[in-house]
Structure formats: C-alpha cells, structure tokens
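Only one structure is covered here, and it is reproduced in the block below.
Only a single protein chain was left out; the remaining protein chains are all shown in position.
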Amino acid sequence: MSAPGGSLLDPLGVTSDAEHLVGDDAWLRALVDAELALARALVAAGLAPQWMSGVCEAIADASSLDLAAITREARGGGNPVIPLVKHLAREAESVRSGASDHLHVGTTSQDILDTAAMLVATRSGKEVVEVLGRLGDTLAALAQEHRATAMAGRTLGQQATPTSFGLVAAGWLGAVTDARARLAGVVDSLPAQLGGAIGSQAVLTELARSRRPDAAADEVVATVTRAYAAELGLACPAQAWQTNRLPIVAAGDAFAAATEAVGRIALEVTVLARTEIAEVSERLGKGEGGSSAMPHKRNPVTAVLIVAAARRTPGLVATLHASMLAEDQRPSGAWHAEWEPLRELERLALTAAGAAASLATRLDVDAERMRANLELTDGLIFSEMATTVLAEALGKRAAFDLVEQSSREAAETRRPLRVVLSGRLSADGHDDMLRERVWDAFDPARNLGQANAIVAREVARHTGDDAAERQAKP
Amino acid sequence: MSAPGGSLLDPLGVTSDAEHLVGDDAWLRALVDAELALARALVAAGLAPQWMSGVCEAIADASSLDLAAITREARGGGNPVIPLVKHLAREAESVRSGASDHLHVGTTSQDILDTAAMLVATRSGKEVVEVLGRLGDTLAALAQEHRATAMAGRTLGQQATPTSFGLVAAGWLGAVTDARARLAGVVDSLPAQLGGAIGSQAVLTELARSRRPDAAADEVVATVTRAYAAELGLACPAQAWQTNRLPIVAAGDAFAAATEAVGRIALEVTVLARTEIAEVSERLGKGEGGSSAMPHKRNPVTAVLIVAAARRTPGLVATLHASMLAEDQRPSGAWHAEWEPLRELERLALTAAGAAASLATRLDVDAERMRANLELTDGLIFSEMATTVLAEALGKRAAFDLVEQSSREAAETRRPLRVVLSGRLSADGHDDMLRERVWDAFDPARNLGQANAIVAREVARHTGDDAAERQAKP
Amino acid sequence: MSAPGGSLLDPLGVTSDAEHLVGDDAWLRALVDAELALARALVAAGLAPQWMSGVCEAIADASSLDLAAITREARGGGNPVIPLVKHLAREAESVRSGASDHLHVGTTSQDILDTAAMLVATRSGKEVVEVLGRLGDTLAALAQEHRATAMAGRTLGQQATPTSFGLVAAGWLGAVTDARARLAGVVDSLPAQLGGAIGSQAVLTELARSRRPDAAADEVVATVTRAYAAELGLACPAQAWQTNRLPIVAAGDAFAAATEAVGRIALEVTVLARTEIAEVSERLGKGEGGSSAMPHKRNPVTAVLIVAAARRTPGLVATLHASMLAEDQRPSGAWHAEWEPLRELERLALTAAGAAASLATRLDVDAERMRANLELTDGLIFSEMATTVLAEALGKRAAFDLVEQSSREAAETRRPLRVVLSGRLSADGHDDMLRERVWDAFDPARNLGQANAIVAREVARHTGDDAAERQAKP
Partner (left out) sequence: MSAPGGSLLDPLGVTSDAEHLVGDDAWLRALVDAELALARALVAAGLAPQWMSGVCEAIADASSLDLAAITREARGGGNPVIPLVKHLAREAESVRSGASDHLHVGTTSQDILDTAAMLVATRSGKEVVEVLGRLGDTLAALAQEHRATAMAGRTLGQQATPTSFGLVAAGWLGAVTDARARLAGVVDSLPAQLGGAIGSQAVLTELARSRRPDAAADEVVATVTRAYAAELGLACPAQAWQTNRLPIVAAGDAFAAATEAVGRIALEVTVLARTEIAEVSERLGKGEGGSSAMPHKRNPVTAVLIVAAARRTPGLVATLHASMLAEDQRPSGAWHAEWEPLRELERLALTAAGAAASLATRLDVDAERMRANLELTDGLIFSEMATTVLAEALGKRAAFDLVEQSSREAAETRRPLRVVLSGRLSADGHDDMLRERVWDAFDPARNLGQANAIVAREVARHTGDDAAERQAKP
C-alpha cells in the first residue's frame, strides 16, 4: 500500500525497507529475471543460440525499463507481462537483431508473473526470516537475563499463578522460532512456473522436436524446466500449478503467521505497559509516543502499530484461500485477485518483523513493579501451589476446597491468604510442619516450575535453528 | 495500493481517477479540511477570534504542505495528525502570530483522522454513486432494447427455462440500484468526530466556561460540534464514536456491496462470453484482450479484472468488522488497522464501478447465438412450461412425471421433447387440443412471464432514484 | 452449531433460546410457512380454490413432519425443499385429494428456502432487537447511576484523561442503540422471494392467463406476490433477488454488528476486570468463573465468552459477501454457501446479546477503586486540563511544552505533577491566581466535560427509539 517513501496511513512502512523488496521496482526486476532465466534455460537446453546469453546479460538491468509505460499498458491484457515482453524485446533487438525471437518462448504471461511472485516471496521471505532471527537473538537474551524475574502469570485477565519474565520472553521466542522455521521451510520450496498456455508445455515440446531432433523431446523440455528453476533458485515443480494455488496459499499463510507471531508479542507489550500494570514499557525516542492533546502521554506506539499490522492479515489470508477455487486452465479473476493481497502480506511481515526487532531492543522491564504486582492479591496468586502442597497431606479435593474457601475469606476480610490458611489449618489441628510447608508455597521462586528449563530449551532451539540455517546457505 | 499513476499489479487502477479521491493527497486535503473546520467552528461559537477565519482561508490549500515530511514524521506518534498539526501551525503562524493557538483545539488525533476518513468516504462514495448511476443508465437501455431477446436461463450451470436478455440486464440493474441506494444512504449519514481525548469534550467545555461565561457551556460546545459537522457536510453524532465503529463498518460494507454488485455483472459476462456460450462479448479496443502466447485470443479482460476486484472485498470487510472490538477510549491497534482496508474498499469500488460503467457500453449481445443456444436441448428447456400446461389437464404430479419421463426419453433417443411428449399424449388417448396447447409451451415468448413488467419496474426504479437523488443535491 | 440442548463447544448457547429460533425445527417451520403462504396467496389471487385455505390450516403444523427423513432426503436435490414438498404434498392429499396440486405452484426451491431464510432472520432479528432493548435499559440505568463516578479514561492502554463510568456506559449504550436501530431497520425490510425457476414468474403468469382470463395476467401475478409477502410479514421485492444477494449481506452485517457491539462491551469488562485495574467485575453465581487448577480464580467468564462470539463474526460476514458473486440465474455453490454462515451469525447474535443483557445486570462497579486508579499517575492524567488552563495565560504551545516538561520531571522525581507545575510557575514569576487555577484542573469533576449531557442524550435516544418501536408494533 505504501509507495516508496511511505504512505500517509502506514506509519510503520516509513522506516522499513519493505518497498525495496515488494514494491513495483522489485516486481519489475523479478519479472525480468523470470524472462531472462527462461531465455538462458533455452540456451542450456540447446533451444536457443549461445549468443543469447550475452544478450540476456546486456538487458538484465530492469531499472532501464520504463516502469510507468509498462504499468499503463498492462491494462489492455490485464497483466503487466504482455507489455513487458514488448519493451524487453525492443531492448533485446537493440543489442542484436533477432534476439527477441528467443524471449518469452514457450511460455505465457501467467508463467512469468507467477514465477516473479515466487521470486518476490522468496526474497522478502528470506529477509523476514533473517529479521526474525535477529528478533530471536534479542528475545533469547531477554529470556536469559530475566530468568529469575518473577511476575504474575495471568489467565483471562486475572492474576493466575506466578511466572517469570524469562519464561514470558521464552514463550515469545518459541513462537518466533516456529514462525521463522515455517516461513523458512516455505520459502525454500517455492516453485517456478513454466507450463505454457495451458500447462502442457506444448510449444517447448514442439521446439524440442524441431530444434533438438537428436534428443528425446520430453528430456529436453525437462532440462529447460530444471535449468529455469535452478537459474532462479526456485524449486522445480512436478507440473505447472496455474490452477493449483497451494504455493500461494502456503506462502501467504507463512507470511501471515510471521506477522501474527510478532503481533502477539506487541499485544502483550501493550498489555504489560498499561498504566495500572506498568511492568514493561517501550523505550521511546525523541518525538515518539506523544499525543497531540495530552502532554504526559508515553504511548507504546511501535507495539500498537505492530498489533494493527497483525489484525490485517486474517482477511488477506482469506482472499488467498478463496482463490484456490480456480476454474479452467487459468481462472477469470481468482488469479488476478491474489496479487495485491500476497504483496500486502509480505509488506506487513517485513514492516512488522522489523518493528518488532527494534521494539525488543527497546523494552524496559521493571522487575520491581513485577514484584509489587505479585503482591497485589495478598497471596491469592499462590493458591494453586498452596493446594498442591496441601493435597499431599489432605487429598486433592479437600485441599482444593480448603484453599477455595480460604481464598474467599481472604478476599472478603482483606487478609493475606497465607494467614487465613494457617489459621484454618491450626483450627483443624494440623501440625506446624504442614503450615510451614504451605507457607513456603508463597515463595515466587518455588512457583516457577520448568521456567528455567524452558528458557534453556528455547534458547537452544533458537540458536540451533540459526546455526543449521546458516550452514544451509552457500 | 496503487500510487498515482497506478501500480504494476493493479491494471484497473491505471485508467481510474480513484487516486485523486483516496490517495495520500486526498487524505491530506481531508485532514486539513477537518482541522480548519474545527477552527472555523470555534470562531462560530465565539471560542476563537474572528480573524481566525481569514487565517483558515489563507492556509486552506493542502497541496502547499510537505506531504513527504508529514508521512515520515507520522511514525513517531503513530498517525499523521501529530506532524500535520505542527506543519499547519507553522503555516498559520506565518500568516498571523498567535494563530496556531486556535488550531487543533479541544481535539485529539483520532477526531481529525476519523473525520478525514468520513470526508474521504463521502467524497469517494458520492463518486461511486454517480458512476453507478451512469452504469444504471446503460443497463436500463440494454434491458429495454433486449426485452424480446430470448435466451436460456441457467441454474446450477444447466439450462433451466427461457429468459430474456432484457430480464438479465434488469436483474443487474436492480442490484446496482440497490447497491447505489445503500451506498447513497450511508454516505449521506456519515458522522463527524469530535470527542477530544476520551470522548467527553472536556477541553471544549473548559474553554466555553472560560471564554464564553455569558452562555451555558453545554450549549456552546454543542454549537461547536454542529458547526464543525455542518462545515464539512457530515452528520452531527449523538456522541463521539471513537470506539463505536459502526460508521466505519457501515461504510465498508456499502463500498464492498457496490463492488460486489458490479462484480456479479462482470462474472456473468465472463460466463456468457465463454467460447461455447458466446452470447455476450466485451467489445475490445486495440491492444486489449490479447495474450502473450495465443494470437487468436480475445479475452474479456475488463470483466475479469472487475471480478478480481470483487473477490478482494470480503477479506477487507472482515478486517473492519474485527475492529468493532475496540477496547478503552481508543484501542491499541484496532483503530489503526482500519485505515488501509477502508481506503482499499473505496479504491476497489471506484475502479470496479468505473470499469463496469465502461464495460456495459461495450457489451456485444449476440441475439442469434442466444436463440441457437436455446435450441441446444431440443426442447428440454421448455419442460417447466410444458408441465404447467399439462397440469391443467392431468394434475400437477402426473404432468410432472410425464414430462420427466419424456425428458429422459428425449435425451436418450435424441429426439425433440415436444415430439416425444406429443407421441405419449397420443398414445394415452389425449385429444389434439391438449397436444396443441403443449406445443405452444415451446415458444420462448410464451415463457417470459413477468420479464417485461420487471424491466419496466426496474427502469422506473432506476430513474426515480436518480431523480430524487439529483434533487437532493444543492 | 449447537444442537438443541447445546454443543459441548458452545457454552454460551446452553443458556440461550437461540435454537428455538434458528435450529432445524425453526427452519422447517419457516419452510412450511413459506409454502403455505404461497398456497394462500394463490387462493387470494383466484389461482387456487377457496377450500385450499382449509387444507393449509390443517397441515400448518410443521412439527408433524418427519424432520429426520427430510434432512436425509435433502441430499439428492441439494436442498431440503425438494423432499419437503413431497412430505407436505402427502399430508395435503390426506386432508383432501387433489390438494397437492396447489402446493409449490409457480415456484422453485430457492424461492422457498430464501423466503424461509428471511423469516428465520426476521424472527431471530426481532428477538435480538428486543434483547438489545433490555440490555439498553440496564446500560441506561448504569449510565445514570454512575454519572458522577470518576474514573481514568485510557487511550492506547495508557491513562489519558479522566472520564466517568457513566460516560463509559453511555458509550456502550449508544453503540447498542445504533446496532439495534440498524438491525431493526434491516429486519423490517427483508423481502420475500418468489421468482420461479429463473426469476420471471413464468408459471404464475401462465396460470394467470389460463385460470384468470378475466384479469390482466401481470396484475394477477403481482397480487400473488404481494399476498405472499404480506402473509409472511415480509417486504415485497421489485423483482426476485435470486442472484442479487444484498438482503442476505445486509442481514448478515446487521447481525454481526449486533454481536460486535455487545462484544465490545464484554471486551471492556475483561479489561476493567483485570486484577491490576479491578474497577468492574462480573458478579458470579455459584459454580461460575472458577478454574480447574486455581481455587482463587474468579474469571469474568460471561464476558470472555461474549468476546469469543464476537471474534467469530468477521469471517462469517466475509463468506456472505463472497456469495454476492452469484453467476447464472442460480449459482453453483455461492447460494448454498450462505445457509450455515447466516444461521451462525444469527445464533451468535442471539447468544451474545442474551449473555450481555445478563452480564450488564451483574456488573459490580467499584467506584473506590476507580478513584484510587485515578491517583496512580500522581496527576499526570490531568495534564490536558492543566494545559488548557495554562494556555489561556501562556498560549497553547508554551503551555503544552511546560506541562510536557513538568510531566517528565514529575515522573522522574516521583512527585505530583501539580507540585512540579506549581514550582515551575513560581520560578517563572507567575502569580498565585494562575497557580490556583491550575490546581483546580486536577479536580476530576472539572474534567468531565459533556459527560452528563451525553448520558442524558443517549438515555433519551435509547428511550425514544424504544417508544417509537413499541408503537410500530401492533
């Protein structure tokens, strides 16, 4: 939605590099890359002359094309490939007469546009994966640093049992690791498209018969497809997927999940930054977080904008899923309806992930306030652990009932739960040892369970993934 | 999504004026209009000096503002109003020192942004209404011209009973009239927003107390609100709707319905233009409808692109509905998530309606082919009318069974249904008069029912609405 | 989704009457009503014998039909009307031989099913309108009772400026009034459907010609349509809307908006009930709000379930909007895809509105805690009013800057803002009167602006609507 330089209604986009990866320039580049990869694949398969490689090199720079004219002329055929081929042919002819004969051969607009879509998705997807990796680094550090920072765990908005901020951060980290792995997996498997008019590669087959009488036509065509995909770093599909839109849906879902995973972190920040909770805040730069009306305001503005981005993904994902219903060998609208929503999902993932990576480095964690909030309920938040300890002596049901009644009494009389419980246990004739053990249940550290183990596990998972991934790259 | 001049992935947008109505420039204009309307309303209510009217006039031209800078600076506060106020204040001060004291008074960013959203919606909505009116003119002419053009009615893809192209066009017209009325109704009732920080108009009330001690503060504030809304041509709300987002949802739904109503026409065109049906085609200009691979192709490219636009609205509508869940006195993300989807719904309605208005004038209707297709089933398509005629003599059940069996026999023996039926009736000893009456059932004209009455009704409804509406305008 | 008696996964549905209004029994009733209304309309127009009225009366009780069998047999034709007609015909014949000849005449399955859909929508819509009215009563009482109950207004999760709980409740009330008016308006205008096979009413026209040679066929058919609609209490459409699905979309949107309007109230309750805020709580009955693990838990369970209902509406609305793209004279899937989502939207509105009406009567409002929370920021929440007061003396910009700097100092030094401000004003040589006026800005009552006026306005709007509506009913 944002033009280069940003849109008035997309504040997050302003500080993002998203447009370089998904804007019209990026798309034009990808379209040209697809066309030239095909020309080169024809050379590789002996269906075009060797000198065509030189021509490809000479015209490879998409920025020399007239984007505005191509955009304008796209109206006639309903997509930008038709005018692009004309512009590119003109350039090729200026390099060498007859060169245009070897451009856009055996293919159709959808091949080139779908392939370009996969290139743009791959390029922006890799960037999102990398940014999520950086975000993960910061979260891993936060998780380790705050391993012992006890805070209230909350369910349905109510203080539930204690947790640590380290565990909260490890939860965010785990989700980011999952979303990153999912996106990385999808991005690594996006297929090139090369089916020709209706998916049969009939023209390539005919050319193979006429130009490579020495070889089996099927083999020559397979070589073209493989070389084309390899040239672009895309997967080689079992067949054209012109009306099998799973790659689009898979990409859309993965970009959406990335945005949503960071959106959840941002949502939590907005909650924890609430004036009455105030456990976490977004460190603001000059001129940030202010209000036009209230001079004291310190709004968690980055977090809010990330949340907004994540609220926009579900509808866009729905549009892509709806395009799975693609009739004929190229559908009358379902295909065209995918272009902008997929681009928007990529854009949102890029801007939201980038903003989250920045936000994570600017989180102020107020351990003191966390501790103070833990005391707000005068011990009620320890009810589960108290029950657990008591159950060993009284049985589960009796323990639960005792703590439930004591909790109610504590709330009504505004006395600490541990005091009420202690009193009741005394009254019931229980020994000091039990009372002492129950007393211990009210120690936050006693309540952290597997928190540290989980932090360690998630940090390892983050690092390991990272390592594996770095290896995978050339 | 498309920048001025269009986006590579939005061919419809290229030939549309949508950007003038919903692009960043249009938004900036609306934001400035909102700010200045407030300043003028303050003057009207005696809360700002008279000379401020002149200042407003002097700085009313939004195009003199630095859009790029405002866009850039919007990041800090999370919306463009905060920097806009600074830029506008600077302009005001250059006109008259102290003037900025009377800008953005008693208001908050959301007031201005929401009001601007309503202005943009009103302006683009009125344009869509007008374009739908023009589309309706063409459809009304088509409906009247083709009143007697019989064609096959189809249900679940199967030829069902005859209809006329006039009735088909009247069906399109009726839907356009409905969508237009709905959008016109919504557009006429969109409210201004003026709640101040949390909806209480506390600052305005305070200013009324201090600057207009002569008057009841509540009345002064009410005057400000009314004058503000009136200045902008918007409705005056019962209270601020900062977290009651029905106006946004209503606008979004109405724009979506407009796009979808024309989308359905386009969808029907793609069906009727199928090579095997070929009853309707889109008259193509030079360079339109071609393919990069198949020289013979004449694609209904405008229809396809309109369908694509209409497939994108449901997801965007969903995002707006989700933002109804707005917590606090201004929510942390739900509000921000509305901006781009609403703009996109407006953009799609503008481009789709415009393209449909053009498409309707370029429809070639092949009455001969329609007649030929009517004969494809050798009379099966008249089965309902034959049953109706027979039921008068045989009873409904018996007539249905007879025609059902005859239909099966006709299909299997590849004989005309009327012949098979006639034979069976003879065999059963029915007289010639019945056979003759049944024979008449196979006349398409006999099958048109209320088609002409409906055409007349819809044309009147179209015209009447139109007249009423033109009156309503100043 | 919930069967009568409720579904395991729909706790809200258990205590709701929704199934009586939208379940299969309700639908069967509506389908029968539609069929019999048509038979009666035929009698009224002289196209069926008078005695048919008696037959209609005799078979009007849908509960005598075999719902399970009809459900089973619906598979063959793809909708339940086809078997229903057979079952109903059998009943009619058992009353009087030949009666079935006058059932399902001149109509098609879609007519009956669409009409039934509108009946179900009308009946459940009226119930939702009534329940929203009751909810409004409670909210109006809350708004009036808490007119002077000051509390913190919050934007982007941060304390912003003071408001009153009365104004908050008036905000909820206004949204409920709007959603109620919208739904009432839609419900009052839902059209009957009677187009016959492809919308031309060809069979009715033929019957009019043959059975009412005394009258103009068009007029007779118009009489049938009008009588049919009137019998059912539905609007009479300009033409059949078999592929113009605006009525479905309008109904779906209005039900969704109702759910979302109460969903927002519930969302606010979950926020205000947070342990750290604790300004509002849901009064829980025995066995409510508990946890399986934490004995102290008092979850706002009704509020949470209402929020969940409101999160499900956007996706369902999207599905209905997508069905606007309906090809042919009856589409191959778009129509069938509407049935369950529309029913689910009705069900959600019924259960959510009902639960909200109950929740509103069980809200505990803690005015003391609200007051305490107002003091949490040591005066920062009054920064806007302080600025307003100061601006009268210092000018707007200077006032804003002074309060902004003082706010920062107050936060850093943990001193009350009023003290810091006072000090700075003294240092700058301002007189006591200004300091005193600023001091007054920190009185919550001074900050309520139009809150009371708005409460009065919304209560009047609620009552007025109500009155008008009660009048409108017979």
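First chain written, first letter: the chains are A, B and C, and each begins at residue 1.
Methods note: a residue touches a chain if its C-beta (ideal position, glycine included) is under 8 Å from a C-beta of that chain, and two chains touch if they have at least 3 such contacts.
A quick note: this is a predicted structure, and the numbers were derived from the prediction, not measured.
Shown as candidates are A:8, A:88 or A:160; the residue that touches the absent chain is A:160. Across the entire complex, the residue among C:95, C:337 or C:367 in touch with the chain not shown is C:337. Touch with the chain that is not drawn comes from one residue among C:301, C:350, C:365 or C:454, which is C:301.
For the chain left out of this panel, the touching residue among A:11, A:80, A:136 or A:199 is A:199.
Contact with the undisplayed chain is limited, among A:32, A:135, A:256 or A:349, to A:256. Considering the complete assembly, chain B touches the hidden chain via residues 152, 154-161, 270-271, 273-277, 290-291, 293-301, 304, 314-315, 318, 322, 373, 376-377, 380-381, 383-384, 387, 400-401, 403-404, 407, 411, 417.
Even with one chain removed from view, chain A keeps its contact list with that chain: residues 78, 89, 98, 100-101, 105, 108, 153-157, 160-163, 167, 170-171, 174-175, 178-179, 182, 196-207, 210-211, 218, 221-222, 238-239, 241, 243-244, 246, 249-250, 253, 256-257, 260-261, 263-264, 267-268, 271, 307, 310-311, 313-315, 317-319, 321-322, 324-332, 384-385, 388-389, 391-392, 395-397, 446-451, 453-454, 457-458, 461.
Counting the whole complex, the residues of chain C in touch with the unshown chain are 1, 3, 5-12, 14-15, 24, 27-28, 67-68, 70-82, 85, 104, 107-109, 196-197, 203, 266-267, 270, 285, 287-294, 299-301, 303-312, 314-319, 322-323, 332-337, 339-341, 343-344.
The rule is short, and it goes like this: only the chains that are shown with their structure count from here on.
Between chain A and chain C, the centres computed from C-alpha atoms are 34 Å apart. Computed from the mean C-alpha positions, the centre of chain A lies at a distance of 33 Å from the centre of chain B. Taking each chain's centre as the average of its CA atoms, chain B and chain C sit 23 Å apart.
Along chain C, residues 154-157, 160-161, 271, 314-315, 318, 322, 384 each make contact with two or more other chains.
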